[in-house]
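Just dropping this structure here.
As you look at this complex, bear in mind that one protein chain is not there, while each of the others sits in place.
Lettered A, B and C in written order, each chain numbered from 1.
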Amino acid sequence: MLGTPVFAGVPSVSATGMVLMSPTTTGLLLEATGVSKTYGAVVALKSASLAVQPGEVHALMGANGAGKSTLVKILTGAIRPESGRIAVHGRERTVHSPAEARRSGLVSVYQEPSVIPDLDIRANLRLTETPLEPFRQWVHDLGLKNLDLSRLARRLPLASLRIIDLARALAIEPDVLMLDEMTAALPANLTERVLEVIGLQRGGERSVVFISHRMIEIAAVCDRATVLREGETVGVVDVTAGTEERIVELMLGSIVEGLPERAGETSTPAAGTAAPRLTVRGIAVGQKLRDASFELRSGEVLGVVALEGQGQDELFDVLSGSERPSGGELLVDGKPASFGHPADAIRAGVVYVASDRAEALLMQRSVRENIALPFITRIRRWGPIDLPAERRTVDAAVKRLQIDVRAGNEVRRLSGGNQQKVTIARWVAGGVHVLLCFDPTRGIDILTKQQIYVLLRDLAEAGAGVLLYTSELKEVQLVCDRAVVIFGGRIVKELVGAEADEAQLLRAAYHLRSGAVMPEEAAGAAVESATGDIREAGAPKDEAEIQA
Amino acid sequence: MSAAAVTTERSLSDVLVSPIRRNTWVLALLGLLAVLLVFTKLIQPSYGLAGVQGLGISILPLAFAAVAQAVVVIAGGVDLSIGSVMALTSVIAASLMEGQSDAFGVAVVVGVLLLGVVIGTTNGALVVITRVPDIVVTLAMSFVWAGCALLVRSAPGGAASPWLLNLVIGPFGNPWIPKAAIVLVVIVAIIWIPVARGRFGLSLYAVGSNQLAAFRSGVSIGRTKVLAYALTGLFATLAGLSLTASTSIGTPVPGPYTLESVAAVVLGGVSLAGGRGGVFGPIVAVVVLQIIQNDMTFLNVDPNYALVAQGVILIGVLVFGSVIEIRRARR
Amino acid sequence: SSPAASGGGGSSSQGAKQYTIGYSNGGGVGNGFREEQVCTAKAEAKVSGQVSNLTVIHRNTDAAGQLADIRSLIAKGVNAIVFNPNDPNALNPALAEAHAAGIKTVSVDAYVTDPSTWNLYNNQVKYAELGAKWLFDQLGGKGTVWYTRGLAGHPADSDRDKGFQNILKQYPNIKVVPSKQGVFTGWDPAKATQITNDFISSGQYDHIDGIWASGMGKQIVDAIKAANKPFKPIADADIGGFVSQLLDPTKFPSLKGAAVTNTASVGGAGITLALKLLNGEQVQADPNAGRPNTVLLDPVLVDNLSDASKTQLKAWISVPGMDPLWPLSLSIKGWTTYDANTVPSTCKGA
Partner (left out) sequence: MSASVRTNQWLSVVGWRGLFRDRPIIPLIGLLGVLIVAIELADPGIVGPEWAGVIVRASVPLAILGGCQTLAMLTGGIDLSVAAVASMSGFVTATLLHSPGGVAQGIIVVLVVAAVAGLLNGIGIGVFRVHPLIMTLGMSFVVLGLANVWQLQNVQTGAGVPDSLRWIGSTTFADVVPYNLLVFIPLTALILVGLRRTGYGRLLYAIGDNPVAARLSGTRAWQVLIVLYVISAVMAAIAGLLISGLTNTASVSLVDASLLPSVAAAVIGGTSILGGRGGFGGTIVGALILTVLTALLTVLGLPEPSRQVLFGAIIVVVAAAYTRVTAET
């Protein structure tokens, strides 16, 4: 795919595909066996093993909640296991803290950013004793330009923070680098650069443990994959063409049936004729979003595609009532609407699934309270709750999204994917007119993704309009009827869903003139010119920060 | 746009603008202070040397207390035992120094400062070890330290070494410069600036800003917190010694410094959520509060309405600040 | 009397207001004693006709805070400062500065050690001695006494303790509970009630014969009544609520008690003393005070055992409807010139 190296021929351990805990070959860089961890009644890891050879990129695979993050946290000393052995360079170790792990050569980029929000980047680097020059070099290589080291971290967008996290880890020159869903929050252009950098590590001194739910990324950069299921290592696989199926099978156990190719296959919406649910006319937000106009019809899933910081955040903020537009007009079901608060939007039937779970969930409350939250917000609903009715509604939503609620007393105990489902379930439980989804499948496993696609199509079929921003371009073809591409705060292209393949979308996202076929190698050059375009358009500094 | 060099150089405007942008609140406070001084001169034309000298010595205990509170609040905690620690260290110092030589007095000051560090460390260690929220531990410890102060002496008394009084009372060189102000600025600068510049300072802000991220960045949360409390204990002891120095005695009953220090810290631009602010803002806030107090006297405001006015001003300044903040966020 | 310092502005001293006086009270906002004290100061300043401006600083603070207040009065340039000190020694630096600036200083309700300041206060040692002696005599010199005190560490409390211990030494057969140090109410009505309730419910109340109190007698008596326990002889201060209890045999049958005066009129007396000093008048210091420049106000004890003393108590509470937490003795002979009945109204309009 995206100009990343083809599978390098790393000597494979075994061609049989699956070996339960491959008998240790000499010179393993990192080896963990029998690692277990429980949280109260929840067993996060039962018996996990991982063996990493020098110079390999090793995928750690598993469905949501399989225990991947837990294993990485244990390996880098962020939490303590109940049992298990960890050996680095063949020597057994107990790691008490990330700082200690780092001294042993183990460094992780965790699923959530680990940058101190109230310190500037320079201070963050000093805190972690990261050498400055290598850091700069890595930041540059990873495609983050014009990073101002004196900016406070809390003022930087999530994607920049992820890149900073990664560059910082690389600058430390670790022996084993663990990346927990590094690419989930990145726009396509940055993902590409990250994969490239990871690919370059292959065959060197350093090993990478790579976690991602995107099979395509695994195929692109990984040599081997360890698969976790329900806290247990169920297999180690050589990644070669065609092993995808095998990995998925291992991940999900016996339950896999053929995953539908296109979630929306069955539906052929009369998109052209249905009444518009949402009409956006000339919406602007300062300099960041300029003159956005489109229609979202009942029964339609409309994709939104953009590189990082092209105005999509502002668009969704305006539509969800979080921010007032500086100009333009909004119609919901043909009636003019003006949202001063998310409550206004919700009242009008326009609901928003935020991408950042930390932003959307009451982490210390139950799944049930989280899902039922929107029902009680209006003053009229402050009185006694009809508990049986609530239970019915919530149970239906939980069932529909197949949420694992065993740790549901407190949402923070759920795995990332299940948390994500809760954020969606909240809106599925009530009736929606317009569903705004901002990267809803971020960090979600392959099966759940399929469920969400089906769900979005179902909702559309039931009459809702769905607006779906996605950073995973493949999704557009899978679920969207149409897609619009935003660049520099403007809508620059509209495509029909079925035709919107990745190449098309990327080209549009970089705002390249159509017609020219983009050779994969030319991506870099394209980036340069795209950057130039933004400059001319006078995009403010914040947005210009991340340009591939 | 070619090499890495371009990407990370700081432009001149960044160097100049960002410290101003980051210290807007403190600068605004300094502005308020200037306005208040002019206002004071207008309502009380005779305001001059005596006023400034009185101001200098008056703010000393609360200023140190505010610095003490600021340190721990920056680290994401809060210390409700500052008033009690001040009382305890102040009675110990005054009791030991009574009728002793100057040299012994110096030894007492050093010893009491060390004790303050021990007290602060105890607070911090309890917070870290018990994992009970800071506010609970320090609230409970405020009873313990106040009780200890009463054990030391049941009534106010003792005496400060004369040199200690001379250290803070009166002018320094120029009659307009109070010694107390010099003492305050020098001590705070000597202790705080190296701390803030060093790795420990970074850790303080890191822990206050986001504990998880700090831990993952290799900061030892426990050690940082304990050290923060130790530093707070040290500054609280300096506040207690200023009490002894300005009143020449030790009082076992804690004064109103705990809550006042929290108020000063918030007024001084330190976020109670941790991770943001510095120690100089709170000092300016203390000066502002004291001048307001003086102006009430000059204006002959009825004491009860003065109390009301104090509450309204406290709220008003913060309402003003957050209205500005909300406006800015809208834009 | 004629103006001493100022350059002969007014020809007649009567009616010519020429002095500005500062008044500092470092604690007890809302406390009956302190509020009444400020009121008497205001009343005296008004009646004297010689005070053009009385600036009152009245807030809850400590000695260092009061130092700041006195310094701001100095910066304001008042002619005299009357204050209720938070500590006998702590204010000395500011008092010296005041003296250097030609400002007269008067300490009321407690003394300070500054040599140039005049002190005028209730004799707290004697307060305790009067009550203790009355109480121990009631018990025939033999029995157990519950010793309830004020605020730990407060100078008045320490003085009272001194007096109590003085008398205790003379009565070897009197036993004190819970200990010789007594129990502290903190002069906090709620805490006093709580302590009494605990004392009663623990059964210890049944074994005592009398109570010595430091101003919280009303709360103690109320708690005893609420618990349906028999009253025991009690010595306390002349607080309105307590004296009413002593005079109400229907609600408080067979309650024997004595009220010792602890007048809050020291505020007004302090103004008088300051004016005397400003006018250059000779002031007679109390030779028995044990310190120079000191005027001691001796307390008196009145019990509810005889008709004569009851008449005296009734006279005290005759000032219409005062707050029950305020002390009753509203004037001091020779030191206050206002009409006692006007004190409450002086406070009106704040």
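As a convention for this text, a residue touches a chain if its C-beta (ideal position, glycine included) is under 8 Å from a C-beta of that chain, and two chains touch if they have at least 3 such contacts.
Not measured: the values here are computed from a predicted model.
Colleague: Considering the full assembly, with which of the depicted chains is the omitted chain in contact?
Modeller: Taking every chain of the complex into account, the missing one touches A, B, C.
Colleague: Out of C:46, C:191, C:291 or C:310, which is the one that touches the chain we can't see?
Modeller: Hidden-chain contact among the options goes to C:191.
Colleague: Going by the contact rule already stated, which one of A:47, A:326 or A:409 would touch the omitted chain in the full complex?
Modeller: That would be A:409, which touches the missing chain.
Colleague: Touching the left-out chain: which of B:30, B:148, B:196 or B:299?
Modeller: Hidden-chain contact among the options goes to B:148.
Colleague: What residues on chain A make contact with the chain left out of this view?
Modeller: Looking at chain A, the ones touching the missing chain are residues 38-44, 46, 63-67, 229-231, 252, 320, 322, 341-343, 346-347, 352, 354, 358-365, 369, 372-379, 381-385, 387, 402, 404, 406-407, 409, 415, 426, 447.
Colleague: Take the complete complex as the reference. Which residues in chain C touch the chain that isn't displayed?
Modeller: With respect to the unshown chain, the touching residues of chain C are 29-32, 35, 39, 152, 177-179, 181, 183-184, 186, 188-195, 197-203, 218-219, 222-223, 226-228, 241, 320-326, 344-345, 347-350.
Colleague: Suppose we count only contacts with the excluded chain; which residues of chain B make the list?
Modeller: Chain B touches the chain not shown through residues 80, 126, 129-133, 135-137, 139-151, 154, 259, 262-263, 266-267, 272, 302, 304-312, 314-315, 318-319, 322-323, 325-326.
Here, only the chains that are shown with their structure count from here on.
Colleague: Which pair wins on C-beta contacts, B-C or A-B?
Modeller: Between the chain pairs B-C and A-B, B-C carries more contacts.
Colleague: How many angstrom lie between the CA centroids of chain A and chain C, rounded to a whole number?
Modeller: The separation of the two C-alpha centroids amounts to 73 Å.
Colleague: How many angstrom lie between the CA centroids of chain B and chain C, rounded to a whole number?
Modeller: Roughly 36 Å separates the two chain centres.
Colleague: Express in whole angstrom the distance between the two chain centres, defined as the mean CA positions of chain A and chain B.
Modeller: 44
Colleague: Of all the residues in chain A, which ones touch at least 2 other chains?
Modeller: Residues: none.
Colleague: Which residue numbers or ranges of chain C touch two or more of the other chains?
Modeller: Nothing qualifies.
Colleague: Would you mind writing out the residues of chain C in touch with chain B in their complex?
Modeller: 22, 25, 29, 38, 53, 55-65, 67-69, 71-77, 86-94, 97, 101, 151-155, 157-158, 350
Colleague: Please output the residues of chain B touching chain C within their complex, sorted ascending.
Modeller: It comes out as residues 44, 46-47, 50-51, 54, 57-58, 61, 150, 153-157, 159, 165, 169, 242-243, 246-249, 251-256, 290, 293-294, 296-298, 300, 302-307.
Colleague: Which stretch or stretches of chain A touch chain B in the complex?
Modeller: Touching chain B from chain A are residues 78, 97-99, 102, 108, 110, 112-119, 123-124, 126-129, 136-137, 139-140, 144-150, 152, 286, 324, 528, 531.
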